[in-house]
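Worksheet: the structure to be examined is printed underneath.
Just one protein chain is left out here, and the rest sit where they should.
Residue numbering begins at 1 within each chain, and the chains themselves are lettered A, B and C in the order written.
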Amino acid sequence: MIIVMSNTADEAQIEAVIKQIKKQGLDANISRGTERTVIGAIGDERKLDGELLEALPGVEQALHIVKPYKIVAREWHKEDTVINISGVPLGGKEIQIIAGPCSVETPEQMALSAQAVKDAGCRLMRGGAFKPRSSPYTFQGTGYEGLAMLREAADKQGLPIVTELLDIRHLDKFMEYGVDVIQIGTRSMQNFELLKEVGKTNVPIILKRGMSATISEWLMAAEYIAASGNHNIIFCERGIRSFETYYRNVMDVTAIPVLKKATHLPVIVDPSHAGGKAWMVPALSRAAIAAGADGLLVEAHPVPCEAWCDADQALNPTELVDLMGQLRGIAKVIGREIQ
Amino acid sequence: MIIVMSNTADEAQIEAVIKQIKKQGLDANISRGTERTVIGAIGDERKLDGELLEALPGVEQALHIVKPYKIVAREWHKEDTVINISGVPLGGKEIQIIAGPCSVETPEQMALSAQAVKDAGCRLMRGGAFKPRSSPYTFQGTGYEGLAMLREAADKQGLPIVTELLDIRHLDKFMEYGVDVIQIGTRSMQNFELLKEVGKTNVPIILKRGMSATISEWLMAAEYIAASGNHNIIFCERGIRSFETYYRNVMDVTAIPVLKKATHLPVIVDPSHAGGKAWMVPALSRAAIAAGADGLLVEAHPVPCEAWCDADQALNPTELVDLMGQLRGIAKVIGREIQ
Amino acid sequence: MIIVMSNTADEAQIEAVIKQIKKQGLDANISRGTERTVIGAIGDERKLDGELLEALPGVEQALHIVKPYKIVAREWHKEDTVINISGVPLGGKEIQIIAGPCSVETPEQMALSAQAVKDAGCRLMRGGAFKPRSSPYTFQGTGYEGLAMLREAADKQGLPIVTELLDIRHLDKFMEYGVDVIQIGTRSMQNFELLKEVGKTNVPIILKRGMSATISEWLMAAEYIAASGNHNIIFCERGIRSFETYYRNVMDVTAIPVLKKATHLPVIVDPSHAGGKAWMVPALSRAAIAAGADGLLVEAHPVPCEAWCDADQALNPTELVDLMGQLRGIAKVIGREIQ
Partner (left out) sequence: MIIVMSNTADEAQIEAVIKQIKKQGLDANISRGTERTVIGAIGDERKLDGELLEALPGVEQALHIVKPYKIVAREWHKEDTVINISGVPLGGKEIQIIAGPCSVETPEQMALSAQAVKDAGCRLMRGGAFKPRSSPYTFQGTGYEGLAMLREAADKQGLPIVTELLDIRHLDKFMEYGVDVIQIGTRSMQNFELLKEVGKTNVPIILKRGMSATISEWLMAAEYIAASGNHNIIFCERGIRSFETYYRNVMDVTAIPVLKKATHLPVIVDPSHAGGKAWMVPALSRAAIAAGADGLLVEAHPVPCEAWCDADQALNPTELVDLMGQLRGIAKVIGREIQ
């Protein structure tokens, strides 16, 4: 950590900072510049509390120079982590497209969905049983019944399942149903208690980015899961909030190369929630794969305009097949593959 | 709801929209303009799913014209709601300043804090026992032990207490300790399961705005609590995320008059988390009260630079007293009062 | 335009709105809903001033249903516009990569740059003679001398040139030098006087998006140029401002399909200014092309770490060649081509 003193700071104030640094078990290096004195704290700065130093008189700012996350950082783990999802690898050369409906509705809808997902060549299936909805007056998901329908339909096609965990109290049931990937939604990215609990399992976790989470906060949220023992974490970019109203969120494509550099863990993208409209999904999907994403999480529905939620953002089975074709082409260009 | 058809929409597509509207129990009014046909859905549009209509061919957009929230809306409840917090009124003519430390640390710190809060003339005390921290490696709060310390220190000064609930599983204990106001933090604003649970109690709730929540989403989050039966809701603006890095968040002062118009419920402001630095707190506090806030939630600590968290944003006892003096003056100018 | 009355609006207020609509030459359709009365203005709503209507008592909001731009809208011009840049087509099947240094420095640097641009297979060259810098104390560009160097170096390789116009008073000289494409920078997107002036020429214009311009404002800025007579407009997405600090701007990849739907004009992307670091450029470039961009504007320099500005974001000649290879592959997958 670098502590920049204000240009009016006196010797006593500089001494107080050094004392505080040493008290916390680090050493100090002092550099007296033309306009400012700068103090470097030498040792493990993760132990230092910047706010405490900034509260001292004469301190202008305390700058972190080491990232606050460690287990998830590529700096300490050079090779890409490949996560084994019930036999399907994610994070290696093979790109995975996870598809399925926004919400689990009926056994028929699920059977058709699973068939379409399989036919398009996707190896993993998504489906929401518990839905976080902005309004208390709208459909809230089919719950455990939905979970059972998802499990059954996916099993028939041999597809591992991905579904969102909203409530810490549901975790046991999720384990019972053998959910293959637990999704932590955008609104739960900083639900630290939830992160700690899923961190105690060894189920792969898809950690969606918070609506306006910085990449650093996102990495720290993953570090919560990792620090509890579960290193099977998949980052999922799903669009961030901006001033633009033409579409729902800005898909942050830059986050892909940035994360691939910062962490060894896989990075996927949800183009459906990012754009919010089905017609945008192919372009956004191609962009994500071209930028280096390890996979996608795409909404698909047998008959989108009859979907119980997000009707305007799901692909139909034909569109999903077409998209898979384009993505296979792009994967090849960048030296990767899609089954 | 207003459904705007694209300029290439044909009669069959218009008919399909009308059919869908009628199927959902509403009536349709058709207006054929020069460039567009516009269909108005007549009836309770809260029942209509805009996404479902936008998924129909030929539809350009579906615009809500009625707000999706009802219980919290001033439209249906003209007079200001005054919430009784264990004898202290919030939302009426009297403005309430809630003060106390970021985190409960020790019995001594709490006794000094409560004394300072009382001496400054504040009638309610805040203190965090469970802390949501960005890093898993930093201090996470003193937990139930902290809750007991807060209860005891505040009781000695006759101050009702405000503290944050992070985990649905802690609610029973919060009830046992007789927490007077449950705070739902910014990261939990859309933790809908938590909202539903606190909605089943009748304890006053401070609902902090999500980091980048729109006012509409915030009102809908409150509607979740209200729809579960608890109408004792207090909105708390705490700064929103922006591109600016000079300070932590932008305190959204405009949200105050906007909310006071949109809802009958009280609106308070947390100037400490908004700005992130103690020296900004007096200016932000004065602005909030001048703009019409019903109260403040302010961090204060007996010795800020020794605080275990947020050391750089707490006021010391003298600063708190000074601030209260300024706020009393402003309250008077706008026809309100502070004890 | 749709005018939504408040639920307390009376007949006289409704009448006043209708009167104002008719006064402006449009007709009114009234729809009395359960909670609200809604008035539709029938006729050319571009003539209606929404603010004027919103200022009337009893009006809750006035909603535009027709886009305020016309010449640039695809609605009125279905086929893609292909712009002829001194013989090089932009906006058709062939994708164009425009490359060159941030700033024109010396004749040697420009000769090497032009050679590298040509060798990589790019058909257009960029270079800044006048530079908009955040600080008055940093290098401000080589001015007309730079323009001459750019012209000469590019001519030797047969490359049309793209350069930024900062000051309305420079336009005549730009015409003299036969600048092939005038770039309007992000800070000038709403410099309406400048837009009107370049609108009087017939030189192709690259209109960069303002730092936080909405897509609608951007289209309106283009409409300014078009309304002055010049329809040779190329949109250039260059990243928008967000809360993220890991990179300079968020490249708004969603803007590509959105613009391609909204306008018939070409859309290109500047991946260099978006990300701000050379190592991000290949990923962002691939994403842009995969999403459907008609071209790129990329910074390249013979020896990046010696560049006089933006040293950390330029590609070196080898990196440019490699990138072109990847982009050719992606172009082919989506049915387009790069020479």
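Rule of thumb we're sticking to: a residue touches a chain if its C-beta (ideal position, glycine included) is under 8 Å from a C-beta of that chain, and two chains touch if they have at least 3 such contacts.
This one's a predicted model, so the numbers in the text were calculated from it and none came from an experiment.
**Q** Using the touch definition given at the top, which of the shown chains does the missing chain touch?
**A** Displayed chains contacted by the hidden chain, ordered by label: A, B, C.
**Q** Among C:34, C:106, C:138 or C:202, choose the residue that contacts the chain missing from this document, as touch is defined above.
**A** C:138
**Q** Out of C:49, C:152 or C:337, which residue would touch the omitted chain in the full complex?
**A** From the options C:49, C:152 or C:337, the contact with the absent chain belongs to C:49.
**Q** For the full complex, which residue in C:113, C:191, C:272 or C:285 touches the chain that was left out?
**A** Candidates C:113, C:191, C:272 or C:285; residue touching the omitted chain: C:191.
**Q** Using the definition of touch stated at the top, determine which of B:166, B:206, B:289 or B:315 touches the missing chain.
**A** Only one listed residue reaches the unshown chain, and that is B:289.
**Q** Would you write out the residues of chain A that touch the absent chain, in ascending order?
**A** 2, 4, 7, 29, 31-36, 38, 40, 42-44, 63, 65-66, 75, 212, 241-243, 245
**Q** Over the whole complex, note the residues of chain C touching the chain we left out.
**A** Looking at chain C, the ones touching the missing chain are residues 46, 49, 51-52, 54-56, 68-69, 132-138, 166-169, 187-188, 190-193, 196, 210-212, 217, 220, 223-224, 227-228, 241, 278, 304-305, 307, 309-313.
**Q** Go through chain B and note every residue touching the omitted chain.
**A** Listed in rising order, the touching residues are 212, 214-216, 240, 242-247, 250-258, 261, 274-275, 279-280, 283-284, 286-292, 326, 329-330, 332-334.
In the analysis below, only the chains that are shown with their structure count from here on.
**Q** Name the most central chain, where centre means the mean of Cα atoms.
**A** A
**Q** Using Cα averages as centroids, what's the distance between chain A and chain B in whole Å?
**A** Distance between chain centres, rounded to whole Å: 26 Å.
**Q** Per the centroid of Cα atoms for each chain, what is the distance between chain A and chain C, given in Å?
**A** Those two chain centres are 31 Å apart.
**Q** In angstrom, rounded to a whole number, how far apart do the mean CA points of chain B and chain C lie?
**A** 39
**Q** Residues of chain A that contact two or more other chains, please.
**A** Each of 212 in chain A touches at least two other chains.
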